[in-house]
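The structure appears right after this line, and notes come after that.
The complex is shown incomplete by one protein chain, all other protein chains being positioned as in the whole.
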């Protein structure tokens, strides 16, 4: 699993590559939280283009970050989820909390 | 595993898709021999573009067809082997018996 | 019902083996006449079951062993059995409720996913004895079923 970070003003973009399961949950949580706890960050965009698999441990990471971002009045988005990952996000209702977009550009345009 | 056959005059082209191991060896042998035993066929081109894996059972099929083709004074060629398959063909010396080319066009041009 | 294929594997209860287990079961299931989407769903249920053994059954003790058995019978039913000899479950009906978890950091969706993406789930458990989850999913094609 690897994470790539990009900051655009108050928004942090996190590009994830790899399968999101329990093995990587802790590392992902720590790495992302370290950055969103920064006062200059309000919003989070999670780019899942290169995530071929997610299970409930991976979903836990998503929901956890959502809670943290809303606690500081920010907004969170998911972009680029592949069909099999999208299915799990819909199935678990995550899409009702975190709006989903095709790619980073779509979010930047809103 | 799937096999696709194409006849160009006295040459049979066999396009293989799948891993070449013991599971498919028998089927491949039977299917190919049925066609090269035809009197109008003299030469054989084995297209391995879509073969991600070969082991010694798979090599056995290649060598066996080579023997059959040379017994009827024909010529045999391998085309499109991927690096990992090419390595095994070189390692076992098959390339010294069966000339190897990039693609079908290269063989047709000779 | 006769078995067409069977495999059993045992491995250390470490998080690295969650991906290992789902890839093994996925490759076993690939023998069935099934879609890539089926395989993805099978990998998901295996991921949930094996994660539970590690987190709940063995409470992250990496020196324990997890057993997975997979089989395909002559009626194209895939059976996956995931077993730990760990802590066991006190209140099974409660544990199987959607969104219920004894761990506040978790989603409580493991059993829900296992149930949703299989045709049948059975859980055998006893406190202090361990937990066995038996999942079945049929891949019988309609034509076969009529034959």
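Think of it as A, B and C in the order they're written, each chain with its own count starting at 1.
The working rule: contacts are C-beta pairs under 8 Å (C-beta built on N, C-alpha and C of every residue); 3 or more make two chains touch, one makes a residue touch a chain.
This is a predicted model, so every value here is computed, not measured.
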item: Missing chain: touched chains present in the view; value: B, C
item: Which residue of B:70, B:84 or B:103 touches the chain not shown here; value: B:84
item: Among B:3, B:17, B:41 or B:63, the residue in touch with the chain that has been omitted; value: B:63
item: In subunit C, positions touching the absent partner; value: 3, 5-12, 14, 16-17, 19-20, 23-24, 27-28, 31
item: Hidden partner interface residues of subunit B, rising order; value: 19, 21-23, 53, 55-57, 59-60, 63-64, 84, 88, 91-92
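The criterion applied here is as follows: only the chains that are shown with their structure count from here on.
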item: Averaged-CA centre spacing for the pair subunit B and subunit A, given as whole angstrom; value: 48
item: CA centroid of subunit A to CA centroid of subunit C, Å; value: 27
